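Yeah, one chain of the complex is gone here, protein chain that is, but the others are all in their spots.
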Amino acid sequence: MESNEIHAGIYQGEPADAGAPVRPAIHTTRHDDERPPQIRIAELFERMQPHRQILQAILEQCDKKPCPFAAVQEMVEGLSANHRSVYSPEGFCDLLERAGALQKVTDKGEPFPEEDPEPRVVVEDGVEYLEPVELPELHYITTDDAKQAMSSTDPVSEVEKLFEKDAHYLPVYKLILTMCAEDGGVAMPALDNAIVNDPLVQSPRCYASRFVTFLESAGAVTWQSSWHITEAGLEGLEMLRDVPAAGM
Amino acid sequence: MLENAVVGNEVEAPSETQVWDLVGQTAHRRAATYGLLSRLYRIEVDKEFLQELKETRFPAKAGNALMDEGYRAIGKFLGGMTAGTELELRRDYVRAFIGEGTDGKSAAYPFESVYTSENRLRMQDARDEVLAIYRSEGLNRSVDWHDDEDHVALELEFMQFLCDKLANAVKIGDFDNAESLLATQEGFLTEHLCNWVPLMTSDMRLFAKTTFYKGLASLTEGYLEMEQELLGELLGTATEDDKQTVI
Partner (left out) sequence: MAKREKVDGIPTIAMPHIDKLTVVRGAAGCGKTQRLIEAVRSLLAQGTPSSSILVLCATPDAAHAFSNRLGTKNVRVASTRELALELLSQPTAIALFGHGPRILMPFEEDILFEDLKISGIEIDRLAGMFSFFKRSMTEISDDHPDFLMDDDEQAVMSTLRDNLQLRGAFLEQQISANAARYLALTEDAAHYAHVFVDDWQYLSRASQVMAELLAHNSLYVAVDTTAPTEPMLESYPYARGAEELLRANPQAHIVDLDKFQGPRAIGLALNAVRHEAGLEPCLIEESSNAPQGAGSVAIKVLSNADCEIETTADLVAGAIKDGTSPEAIYIASPNDIWASQIAHALKQKDIGSYTACQWTDLAKSTADTSNDARYLKILTAILLAGNPNDDTAWRSWCAFDEPLAASGEIALIAQTAAKNGPRLHEVLASNKPDVMSERMAHTYRMGVSLLGRTNGMTRDHLLRTLTDELYGPSEPIPPMLLRLCSGTNPDDTAEALRGRILNKMSCNLGWESDDADGSKQEAFVRIGEMNRMCGLSAQLIIFTGFVNGFFPQHGFFNQTITPPGDIDNARAAYTRKLCCALGKATKTAIFTSFTKIPCSQAEQLGVKIDRIGLENRIRMARVSPSIFCDCLDGCTTG
C-alpha cells in the first residue's frame, strides 16, 4: 500500500484529462536534415532514379527566374501523362525543396512567407469580420546548390557506368537502343521478341524489361507511350558502335 | 441584441413578443452555425466547400474567447491555402477522427459513446439515448448515413433542426411549442453535447495537424459554451455566473 492518495483529475482542457493517453504531439515540423544540400540532392536523385527526368525538368524550368507553381504543375503533368506516379507536382516540389534544390519565393524572388497570414479585420455595418488574406502566388527558384549539383552531373556518364557494370550484355543494349531510336519508339513486347532467343539471355534467363529498366534509370530511354531513346541514349549508342548487336 | 434586452431590464422590460422575435432571429443564425459545424465534422472538406469557406467572413468578436480563437485559426489557415490544401485537409480529417491505431486511443473519435463509456466503445447507452431523442422529434438517420447516431455531426445537425423548428414556431406564434423546443435544446446540450464534446475537442488538438481542425476544435467548444449560456438565460436556468458572462 504505497499511497492512499486519490488524485482528483480536474479536466483542464488537456488531452490526458479527456481520457486519451498523453502522446507526443504529432510532428508538425519537417524533419530537419542537417547534411549539406549537395549530399541531399545527390541522394534524392539516386533514390528517385525513375523520376530523374521530371526532377531535372523542374530544376531547369525554375533555373533562371522564379517560376509560378502553376507552370511547374502544368509541365509536370504533361511529362507524367504516360506515367502513373504517386508523386504529385506538389510532392516533387516538396521533395526538391527539402533537399535544398528548390526554394519557395514570391514573383519578385523574395522569400515566400513561412507562416499563414493572419486574417484581416473588415468592418461591415459596424460589425467586425475576419477575412482570409491571400498569400502571394507561390513561385519556385532553383538554388545554387542544385545548379552546382546538376552541372557536376553528366547524364552520359550514367550510361557509361551502366555499360561498364553490365558489360556482358552490351550487344543486347545496343539492339534495344537501336530499336528505341526508331521513329515512334518501340513497345516492350517487340523488344522481348527481339532478344528472346539470344544466347546471352538464356542463362541466367533475362527479359527485355531488365535492360529497359537499367537504361531508363541511366536516362538513356524514356517512356512516352512507347520506349524512346534520349540524347544520352544516342550518345550511349555511339559508344557501342563497335559492338555487334544481339541477334546478329 | 439579446444583451441589450436583458440590460434594458432596468429601464424598460422587453415585451414577450419582442423577446420571441429576437429568439426567432437568433434561431436562424444558430441553425446556420450548427449547420456549418455539422458539415465540417460530417466529411472531409472538398474543393468546392473549401472555396466557399475562403469566401466566407467569420465574426471577429463572437463573444466567446474560444470561438474567436477558432475563427482566427481557420481564417489564417484559409489565407495560406495552396493547391495542396485540399489534400492536406483530407489527410488531417483522417488523422484527427479516424487515426491509425487499433487501441481506441489514436484519434478524436467523434462518437459520444466513445467518450462516455468506460471502455471507449461505440454503440453504447449514449447512442441509444440520442436515437430515442431523435425519434421523439420525428427524426431518424438518413439512408445515406452509415455511421452511429451519436456522431457529433448528427448531434449538431439535430440542434440545427431544432433551431429551424424553433424559428418556425416563433414565426407562427406557437410560443408554447417554441419554449418546449428551447427546453429540448437545453436538455440535449446539457445531457449530451456539452457532456462530451469538450473531451473530443481536446483530443482534436492533440491529433489534428492543421490549424484548420485545431481551430475547429476551439470554435466548437466555444460555441457550445455560448449556447449553454444563451439557453440558460432564455429559460431562466442560468446561474448568476452564467448571467454575468452573458451580460
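What to note about this one:
When the chains are written out, they are named A and B in that same order, and each has its own residue count from 1.
As a working rule, contacts are C-beta pairs under 8 Å (C-beta built on N, C-alpha and C of every residue); 3 or more make two chains touch, one makes a residue touch a chain.
Values in this document were obtained by computation on a predicted structure and should not be read as measured data.
Only one residue from B:33, B:85, B:116 or B:211 touches the chain missing from this view: B:116. Considering the full assembly, B:196 is the residue among B:71, B:196 or B:213 that touches the omitted chain. Considering the whole complex, the residue from B:40, B:108, B:126 or B:178 that touches the absent chain is B:126. Residues 115-118, 125-126, 194-196, 198-199 are the ones on chain B that touch the missing chain.
As a working rule, only the chains that are shown with their structure count from here on.
Residues 54, 57-61, 71-72, 75-84, 87, 95, 105, 108, 115, 120, 198-200, 202-203, 205-207, 209, 211 of chain B are the ones that touch chain A when the two sit in their complex. Considering their complex, residues 11, 13-15, 17-21, 23, 25-26, 28, 69-70, 73, 88-90, 115-119, 121-122, 124, 127-135, 138 of chain A touch chain B.
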